[in-house]
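Below are the structure tokens for one structure; questions will follow.
Every protein chain but one is kept in place in this view of the complex.
In this document, chain identifiers A and B correspond to the written order of the chains, with residue numbering beginning at 1 in each.
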Amino acid sequence: MPVTGTRPAGDTPVREARRGVLLQLVRPVARTVPWWAVAAGGGLGLLAAAVPRLSGGEATPWAGVNALRAAALCFALGAAFLLDDPARQTTAAVPVRRALRHALRCALVLPLAAAWWTAAVLLVPQEARPPAGDVTLEAATALALALAGAAFAVRRRGADRPGQAVSASLLVAAVLAPLLSPSDWALFTEPDDPHWAGAHGRWTLLLCGALLAVAVSCVEPVRRFQPVRRSRTRPARAGKGVWGAAPGTGREDAAGAETPRP
Amino acid sequence: MTTATTTAPAPAPVTTPPGASWAAVSALARFETRMLLTRVPVVVAFTVYVAWTVWRTRVSFDGFPALQDADRATQDGPLLVGLAVLLSANHAVLRSRRHDTERHLDVLVLPRWGRTVAHLLSVAAAALVTAVCVGGQFAWEALKPGAVGHGSPAELLVGPLSVLLLGGFGVLLARLVTAPFAAPLLIVLLLFLATFLGFSASGWTRWLMPSVGTYSVVTLPSDLIGRPAAWHALYLGGLALALMSAAVLLSGGARLRTAQAAVAGAVALTLIGAVGQSRGVPETVTEARVRASVTPEKLHTCVERDATTYCAFPEWQPRTGDWARAVGDVRALAGGDAQDRPLVVRQRVEARYGLDADATLTPLTRPGEVTVGTAWGGNRVSEFAVAVAGVLVAGSEAAAGELCDGRMVTVMWLALADRPDPVADLRRVRLGDSDTGSSIVVSQTEPLQMTSAQTELLRELLELPREKAAAKVKAGWAELTAPKVTTDRVAQVLGLEKPEGENECL
Partner (left out) sequence: MSPTVSASGLSLHYGATRALDEVSLRLSPGVTGLLGPNGAGKTTLLRVLATAVPADRGTFTVLGHDPSTARGRQEVRRRLGYLPQTPGFHPDFTAFEFVDYVAILKELTDRGARHREARRVLDEVGLGEVRGKRIRKLSGGMRQRVALAAALVGDPAFLVLDEPTVGLDPEQRMRFRELIATAGEGRTVLLSTHQTEDVAMLCHRVVVLAGGAVRFDGTPAELTARASGRVWSSEGRDPGALAGWRTGLGTFRNVGDPPPGADLLEPTLEDGYLLTLDGAAAEVTA
């Protein structure tokens, strides 16, 4: 068999090869990232963050924190499209792991996200700016939830382009969460609210949950998740081993078999 | 048949009757409606909206709604549905592009604008479902036994029109920007700008938003509301139509006369509505508000029941029975001539600030006159009972407001003793919801004051069996209601222990 290209064999070269693969993947993967979605989310987010400064007059902490929340949500909605990959089916069975491919996409966007968020925070006037660490926590949670949703859709349904559905779900959740969250589990507090610190404890929990979900969803399962069927055992069906059957014996089998689905 | 036929008879040419494409549009619209109404965001939004509305309407307005308030309460929920419809209609229009079927669909008989019209009709169907929900919510309020007043159809239209407007915007957006991330991002920006500007804007710009709230909780007679509700509905409807016909224009319907005319007409309607709603409260309403606030007696109709005259604005006549029951309860406990002394219950409202601010009413100075407000149910009943008891004991509302002696115990006991849970009601009428120590007692006019000692004595009296306490109060009525009677003396007359708490009015 003619072997062209070099495929490493053995353990040590594999590890080396993985680094080589990663470096060589950077350029093509960077071209497949849906930059328009990320840019649109970032651009609109900056616009939202700039509203308190642009609106003139005294900016309140209330306006500051909500502008940053709107900005973070915009960016997260754009980032929900990050794992959209029209070639997912074509590249479904390649040896480079899905987790690595997802991680590469995230790694390409994260430095930009950090720079963008710094700009957004700085856009809010000093007197209206909420504690930077705490709002960053909220923004990171929104981003992690978006990525977790996208990664989960890929894992569960093998979706090519989960972005649209995930961004819609994230948006619905973001609109409903302040309306429906119980008062003893408040998340959307204001900086001078005594519950601010408690709320950010909950944000930390949410962030950890979302990051865990990202990590779990990025791994391609080798077994299907089967909540019920796993425990049920079915007796082996006699006479089902048709393969290799002679033409004569296969006939009864075909006639007695269940009707194929239309 | 034994011989092979080589030529099949040509099928009869399919002739399209002139109305056929509309039939296709309506068939497609039914399909799109089913798709839209079963999209996850729309289902979630409708579920939350309906559940929230049912939850709220069970106890809204304490069971005694004024329909001129209940109509406005239908406006906020549909915004949630509207956002979901915006998102889903946008996705639905982009669906064919996303699945790359646009090329196939573009060569079909049904033109592109026909598909847009079908999407718009599906949005209209969602608005209709919302209208049914709004109608159901309002009907529920109107059927409550304690309902009074009149709702405004224009206010009721705001909810469904908001859904139509937002959904139409979603379709237009899909025809303007084909990126699937445009709609969610724009929704965030819209929401943010709406909250940001909604809180800071004043005057006519407020009315550019779909749902416009009020700054006060006062219930006004329906002719004093003074909201440009009809103009606003016209503005919303015009804007929705303008966006929708623009979407048709943008999807290849540019040469359609009807679409061009629709855009022009809708823009005109929007402008007329916008100008109409920005003109503020009409002069006649302002004058009527002053009349209703300063000289309500000129507008009242009066009914007499059991030595009490009830004078109220005509819309509140059906509530006379509820008031009479509260007055009867208090009178039944009173002694002396208080059981059949003539009283006048006068309904009053401070309407001069419209729905922009709340203001308290000044106490009535004429003897035997009691104020009743426009709201009823819940705490309002106990507050009214306190006012009636105050007038029975002190003679007039103004005098009751200045009470600072042992008579306070009698007033509060008269007001509360016949309530199902007097101590709970005591907490409700007191500022800070306490049932010990000194506190302010909330009333429709000037607040009253209770000292620690009076509270203590009242609690003791309430713990006695009601008949026994009533007998003691009736027996000592003259002394209990004598001006300047001390709290200690009241305790003595009632045969109760002297209270130990401090007894100084603030």
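Basically, a contact is a pair of C-beta atoms (placed from the backbone, for glycine too) under 8 Å apart; a residue touches a chain by one contact, two chains touch by 3 or more.
It should be emphasised that the depicted structure is a prediction, and the values quoted were computed from it without experimental measurement.
S.K.: Given that one chain is not shown, which residue among A:Val21, A:Ala132 or A:Leu187 touches it?
M.R.: Residue touching the chain left out of view: A:Val21.
S.K.: I'm checking contacts with the chain that's been left out. Which of A:Pro86, A:Pro131, A:Pro178 or A:Gly201 qualifies?
M.R.: Considering all chains, including the one not shown, the answer is A:Pro86.
S.K.: Contacts of chain A with the missing chain: which residues?
M.R.: Touch set of chain A with respect to the missing chain: 1-8, 17-18, 20-21, 24-25, 28, 31-32, 85-97, 101, 158, 160, 220-224, 226, 229, 236-237, 240-247, 250-251, 253-255, 257-262.
The rule is simple: only the chains that are shown with their structure count from here on.
S.K.: With centres defined as the mean C-alpha position, give me the chain A-chain B separation in Å.
M.R.: Going by mean C-alpha positions, chain A sits 41 Å from chain B.
S.K.: Can you list the residues on chain B that touch chain A in the complex?
M.R.: Contacts found on chain B: 40-41, 44-45, 48, 52, 80, 83-84, 87-88, 91, 94, 98, 179-182, 184-189, 191-193, 195-196, 200.
S.K.: For chain A, which residues are in contact with chain B within the complex?
M.R.: 36-37, 40-41, 44, 47-48, 51, 55, 63, 66-67, 70, 73-74, 77-78, 80-81, 161, 163-164, 167-172, 174-176, 179-180
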